[in-house]
Structures are given as C-alpha cells and as structure tokens.
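Quick one: structure below, then a few questions.
Note that one protein chain of the assembly has been removed; the remaining protein chains are unaltered in position.
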C-alpha cells in the first residue's frame, strides 16, 4: 500500500505541483489525486489551471476564489495587529498559507481523502505553515511533501513531468522565485542572494520607480471602524476592492517596496524583496489612528503583542491557542479604533498628514499651551516627586 | 531666608529663562544666580547669550560647548538601541536633557550652589527629565522651577522682565514652540494643535520639501563598528561632523520629517512635528546592519529592550539603574555589529539598498536555492514534527 | 459654597471615617453626607456600623453585602490570572477597592451626589485605587479625601471627633495597621517596619503557627471549570463558601502567610505581612492545572500577561482599557482549563500531589520511556539541526 490512498494536493499550475500529481501516484502509491487551486488574487486565469491538473492526472480539479475571506479573515486581523514581521514585512505570503490549508482540509473532508500534499521544499517557511495549519485543523490527515524529499533538480523535475505529458514551461524561467497574491509580492534568489546588491528595477511589478511617479501628490482618506478599513475617500468600499484600489494608487506613487534581511523559522537568514503597497499604507494609517484613540499603556503593551503576533503568524501558528488569545487582546483594543486618516502619496512616500476620530483621546484643552489650557500644572510637582522617588532614594543610597 | 542661597540656572537667552534671574532673586529670595548655557548645536551665538545673562542679573554666566559629549555619550547609545519613542521619535530633545542636567550639577558642585533652576512649565516632559536627572546625580540639590509656579502669561512675563531691564523680544514671536539641537528640531502648538491639519511647510527648517529636492538620487555609505557610525562614504568621520553632514545630506533630499500624536509622560496626548534627518537615517541603517549580524533571538528580544529603553529615556530616567542594565544588554549585543550600509537618498526616501559585514551571519550557501545549497532539507521534517507537536496534541485534544 | 453639595462617603465605622462626616460638613462646606459600608467578609457587624454613621451626622447610612460579587467578579478573575503582585501578594486588598468604588459611584448616581469621599491618607496605594476607579466609572464626580489633607495626628483626630459626639475608641488601638476581607488580611507598621525583625505570632489570625497545626496531612481536591474553582472535594460549592472553607482548612494547617518587601505605586518600599490561605492555594492549584491544559507557548506568554495584570490591578487600573484587553487574553486561554487538582495540606505546606483533566495535553504515549512510546525519535536530529543552526552559524562566524 502507498503512503496514502486519496490525496488533496495544493495546486498552482506550475511545473512543480503538476509533477507532484504523477509522482504521488507512481512513486508513493497514491491511488487518487484531487487538486485544489486557490484564487488569492495572484492574477492567474483559473480555468487553464483547472484543466492542466486534469491533464496531469488529477481525478478532480477544484478551484476556489477565496479573495473575500483572504482579506476579511486574514489580512484585516493583521492590520489590526499592525503586523510587520521584524518590523518590516506585512506577511502577505504568510497570511495566505493558513487559508489555503483550511480549504485543503475542507476538501479532504468533503472528498474523503486521507492525506494532503503540497509542493514546498525543505528550506522555506511555507512548508511549516502548511504542515502545522493542517495538523491544527485536522490532526488525522497525513501530510505529503514530495518536493521536500524527491531531490530532483529543476531540470530533472521538468524531465520527470514530460514523461507524464506535463509540458515543460514555455517561457524562460525567471531568475527570481516569486510569490504573489492580493496583499503583495515576494521576490527571492538570483542576484538578490547578495545582500550588497541593489535590487534591479525588473523585480518590481506593483510599484513604480520613483522617477516614474506623478509629480503631484495625491491625498487619500481612509476610514476605519473597529480597526478595519471601511471607506476610501469617504466612499464605503468592499474589502477586496479597497485593497486592490490602494495597491494601485499607492503603487502608482512608488509606495510599498521592502528590501530586508529576514530571519526564517528554519534557522537561516535570507534576503527578501517585497512589494505590498496597500498593506503598508493601511498598517501605517491604522497605527496612526490608534495613536489618537488608544491610551498610552494599551499602545505600549500592544507593541509587544504585535511583535509576538507577527512572529507566530510568520512561523505558521495561525491556528494555535496562543494566536487565539493574542487575537482576543487585539479585538478588545479595537473596539474604539474609529476614525479617518488622511494620507499624502508622493514620490514613494505615504505620509500621514491628518487624522480625526469621534473616539479621539487627544484633548485640545489639555494639550494646548494657549489660554484655554485646562491641565493642572501644580499637579506636575507632586507627580514628579512620586515618579522620581525611587531614583532619588537609589541615588541617596549609592552616592552616600 | 529664601528658597535657596546660590542657584545655577539652565539658561537659553530667551525671555523666560532671562526673567527667571530677577524672579528667583526678587520673589524667592535667592542671593546669587549663576547661569549656564549649553551649546548642543542649536545654532545660537553663545557670546551674546553669555552677556545677556549678566545684564539680566546673573553673577556668573557660564557657557559650555558639549556637542561632542552629546553625540558620543547620548546620541550614539540611542542609535545602538534603535531608540524610537512610540516607534517614531528619535528622542532628540529627550537625549539633551540629561546632559544639560549633568553639567548643571557639575557647575552647582563647583560653585557651591545649593539649588538648580530651570525654566520648564508644568505640562511638558522636560521638567520631569531635568528634575529626575538632577536628583539622580545629586539628590541633595534643591530644584527650582519658577515658570511652573509663577502663573504669568507671556505678556506678563515680558512686562515683568522689562522692569528688570530685560528687553522684550525684537521679532514677532513664532506661532510655534520650537526646540532645536544637533539631533533635530521639535515643533509644537499653533495650528499644529489640530491633529487633522497638515503641517504648513514653514514649520520645517532642516528638511526640504520633496518638490524642491534633487531629481537624482544620492548614494551614501555608512560604516559602523560596535554599532557606532564611524565612516561616511568610506572616510572616517568625527561624531559631531558625521551627524552634521548627514543632517545636511538627508535634509537636502527631504528626509527626516515626523508628524505624530505622542503620549507624554504627564498623561496627555500631544501632536508633535519633528525633523531629525541624521538620527532617522542612522537608526534605520543600524537596524539593517543588525539584521545581518545579530541572531534571530537576539534581534527579537532586543526589540522589547529597545521599546523600554525609548520609554525610559523619554520619561527622564537616563540616570537610572534600569537604564544602566538595559545599556549593558545592548552593549553586549553591539560587539559584533560591524559593517557598512549603503543608503539611497531620493525624494524623501532613505532606502537601504545594500549591506555587508565581516561579521555577517547571512550564509549564502545556506540561503541559496542554487546548486551550492548546503542546507539539510531532510532536517525540516523532523523540525516541523517537533515544532508542531504542541499544536497537534492540542488539536487532537480539543477536536476529539 | 463648599467643595461639594452631597457626598457619598466610604465608611468603615472606625474613627477616621467617622470623623470625616463632621469634617466634610464643617470644614469643607458639604451639605449632606451619605455613608456607605461594604461587607466584603471582614467580619464586622454591619448594623452597629450603620447606626454609628447616623449618630456621627450622616443623613443616610447605607450598607451593602457584596461578598458574592467580590469573589465572582474580582477574585476569580485574579485566580485565572494567577495574579501575584511581585510574585507573592494575591492582591486581597487591591481587589476590594474597585468593587467599593463601583458601589460608591452607583450610590452617588442613585442619590444625586456630586462627590465621593474616602478616608485614605496620601501615602498608600488605596487612595490611588479609589480615585482612579471612581474617575473611570464616572469622571464627573468630585473626589474628596479629607485625611489626605487634614494633617491631624491620631490624637487630634480623636479629639476632633469627640467634639461632634464621636466616641473615642474603647479598646487600645492595635500597634498594627490591618486591612481584612474574605480574601485575606494585610498587616503593617509597628515592629514590622523593621524588615530584619521576624513578625511576632500575634499578627496572624487566619493561619495557625506550624507548631500548632495537625500532625496528620489533609488531602483536598479542587475542581475547576474554565479556570474557576467550582468543587471542593467533589462537591459543587458556591464561590463565597468555597473561599471561606479553604481559608479555614488551609489556615488550620498554617498555610497562607507572606512576609515581603513590596514596591508601592507611590515610589516607596514597604514591609508587608499578608495572610491569604484560600487565594494562595487556589492560585497554586490553578497554575498547576494550567500546566496540564495549556500549550507551552501560551503558558510562557501568559506569564508576562500575569505580571502586567498583577501590576495594573495593584496600581488601581482595574477599570482601564489595558485591564480589559489583558482580561480578553486571559479569558480566551481559560476555555480549556478544566479538571481537578489534589492538594496535600501539612505543616504549612500546600503541595500539589496529583492533577487530572479531560482536556489534558499531557500525552502518556508521547512522554513515556516505556515500550508504548509513540514519539518520533528520529525527528529530534532534524529539530536540533534547525534549532541550533543560528548558534552554529554564529559560532562559525565569531570563532573563525
């Protein structure tokens, strides 16, 4: 008997996941392979992908448009968490993996499969995110990762596929490894593997070079409710549309590029280039609105929560009890995060130039140095006496 | 007897601190006022200030150029700490206060004064920073803050000064409250008190408007050793000079503006505009170099240290045992932070486009997806088994 | 006009709060004083207290038995949070203050009072807890604290009271300052102010000296659901009763004493003696049950949450948005905290000797070294490779 009987395979239409189909059947004795391709806004036509799976030997070929859920159930929570891994990366790819795992598990359950397969190799973060998400959702399903074990080079993989009627890729393969979805692109390998080399302009697709951006600034206003963006320039906008519009608008001004050295979960550093216009703008705007609507102690404590949230999402623990508890904290804080943020897009800069809120904790009468000042100045002395007392006692002790 | 006999007064040459001189003597019975004006790179001529103090009734008028110490002993530690209060403000003013307190205490000790005075009001952060720094350095000195108590409006203050020969300000007073030194400017009040209003261009001085910046990018290279910037474009550069040059270069490209709602220690939110070109660039470059030279766990843990460091420096606890312990942590991590960062200045953007280090922990042979890959792919499965085991057990438990 | 028109006063029946009644009216021009005495299980008769207030000049004298709410709405949350201030003090007094503040505010609103008064002095934590809780619940109410301002010694206070018919205390006053309620006692001052002196046996009331405890151990079993104790020795037990029984049982075995140097919010250290048998046993048992039912990452992260929770409750921020967010985190984690803990009481020791749970994450088949071992030993090598990779790379770098 093989490693599994019926497998649901995460399918992209590329060579690797196509080759997985015959490989699973021939090498690992799988009887039936059902493919599942998810539309996360990566811009591929799904119908050709669907057909290609069948031609490659799949018994069923499923496609699912999950863009709405992607934004509402995954991206929006990350915005509320101001989630930036290592203070920079808005987790575009990391957020997609648990959603794909979820529909894979649902399909496996629906079709009575006993295993799930994916095409990840053994060095990236995605294998971890898939494996742990699947285990969290259904620990009884086996997980198969052919590409982690087969040890074939790209050429060997193509050759293997050709034996089973899988056409070798038409266009010359990109020197870069790219993942793309609605939230952004991640670009790796090639010359980018040298951290000293400036990324060539060709790696970018969603964002214009600054030299090519408009010479006039553009002002936009983003309205939030409970920490979630709901309006764009005053117009209620559906989640997916809001992300798409912001990607276009911010990208047009050259906003959204990231170039970083990143610590992967599997113990190594890698150099990553990202484009994520909408997410970066939304997180920046959201954080600014929080500065108006959250108390200082919540803001400061939430910073630590945000760090941990970003790390565990990056590390594949989306469906974990720690994630659930961090979410509960975050959701509680978001109840008051209501208001509008005005952002100026210009030459690669997204600058917050104004913010207002019915829940603002900024009190002009307390902040002002003008005549209407209501702050109790005499209180300061008492405050400083108490606030500084430990330092004063300590100083008296160590200096005597 | 008065509140003190001999007082050293922190002196700026402005109306408020000038009025403090006769006020301390007339109203609070101080016998002798010695003024001390510190040159922190704010750009004022010191000799006229020195003379003005004497004319205003000071018995001694001291001036001190402390720019070297400011950069080496205060700013550089903040760069190593990637210190950004509330993730944004590089603490230009907050770093100056403990240094001024230090030379005030030294002067008080040298001249046998029994008190130190400053011109802060009761609502800002600076009073806290002065009072606690002074208490930490010499808890036996009294602290006098006339402006916190006198309750005079600006007009009344000017009128009071005129009685004692202090000339009323010649030029119309700025609508803004501004603090400036080598590390940057902070701008408050006036129309800025409305967080919804975009700051008018007139508030900026160190940074050009993007529309007026060069149309060609400029590349610079900053060399660090032990986390401290030591070269600019390959040339060893003295600390003060390095800051000055970077302020000029980055400011010329419109880099270094901050517009934020900030939580003050005294319990209120305020809207602050900052310009801090050199510090922002240096912290960004330093953090990037750390991403190459520190391990993941150190990087992640240091983020929390950095938050706390920023908060306690902002809150006036520079000379505190917690600050000393955080410093010890940070210094230990900096031993390996050596290397060069290449930054591109263009249209308000400072973009890191390259970094290299003899201490780099980035391993091309482990990171690559190419043929020279040395990573043990089979290890991944074992890792994921162990890493995901708690989630798997938990899932089995809650789903059964 | 006086400082307030109608005041609700937190009333204990003691001299200080009794004197507050005429003082508020005579010295501060208050027209009407309504007293409110809360029964938190401190063991006082309420009716004499009610009458004494009226005799002392109160226009209304309210008493409220709030023991149920005290345990269910305040103590149980603290148990779920394993709340021990500075790792030791289970917050008995600190938990009572926000509840008292709540019923004071409710009474003020019901009776149309414009102020609330309490008898705290200016050095303790309780004034902060009262003032901030009241402000959080109704920021429009004035807060009066006569004892913080009147500057009378104890003798002067008694004399002042006698002028208004308030009898001087019959029995010689205790050398200790004591606060007591259902959750425990706190004892301060007198010889205890010397941290080098062992507390005399006389300070204790709820706990026997070890020499006088039974010579046989007693085993008890505490059942929890969602982190809340619900059964005692298998019997469903109401909250207040459960605390009372545990206080008695544990105290009988000499369990529940604390002797510590504590950092007060107002900047000073104090030496505190506490007795808190039930709370200490329940927190210990609860934490042990969590070790069986929570994943490692939740347990470790929750430790930090618990520290902050303890600090902000100690510091008077019960009704704050940060507390609410921490609570949301904690409540989420408690959903699985179900099971029974077996505790052995003997000679001052409460020792957990067994625990079991339907939600146990302890897996005998994975933990065992016996033949039924299901752990994948080969996975370890892969795990260690990945887990140790950053250290290995770092070592190669710094040692080469």
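Lettered A, B and C in written order, each chain numbered from 1.
Heads up, the rule we're going with is that contacts are C-beta pairs under 8 Å (C-beta built on N, C-alpha and C of every residue); 3 or more make two chains touch, one makes a residue touch a chain.
Predicted model, so just to flag it, every value in this text is computed and none were measured.
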- Message: One chain isn't shown here. Among A:62, A:116 or A:380, which residue touches it?
- Response: A:380
- Answer key for C:16, C:39 or C:131 versus the chain not shown reads C:131
- Identify the residue among C:292, C:313 or C:328 that touches the chain left out of the display. C:292
- Task: List the residues of subunit C that touch the chain left out of this view.
- Result: 86-87, 121-123, 127-128, 131-132, 135-139, 145, 148-149, 153, 177, 188-189, 193-199, 210, 257, 259-263, 265-271, 287-288, 291-292, 295-296, 299-300, 303-304, 307, 311, 316-317, 319-321, 342, 344, 346-349, 351-356, 360-364, 366-371, 373, 375, 377-381, 383-384, 387-388, 391-392, 394-396, 399
- Contacts of subunit B with the absent chain, listed as residue ranges: 263, 266-268, 294-295, 297-298, 301-302, 304, 308, 312, 317, 320-322, 324-333, 336, 385-390, 393
- Message: By the contact criterion defined above, which parts of subunit A meet the unshown chain? Give residue numbers in ascending order.
- Response: 295-297, 336, 359-361, 363, 366, 376, 378-383, 385-387, 389-391, 393-394, 397-398
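Criterion: only the chains that are shown with their structure count from here on.
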- Task: Examine which chains touch each other and state the graph shape they make (line, ring, star, complete, other).
- Result: complete
- Query: Which positions in subunit A touch two or more other chains at once?
  - Reply: 263, 266-268, 295, 304, 317, 320-321, 387-388
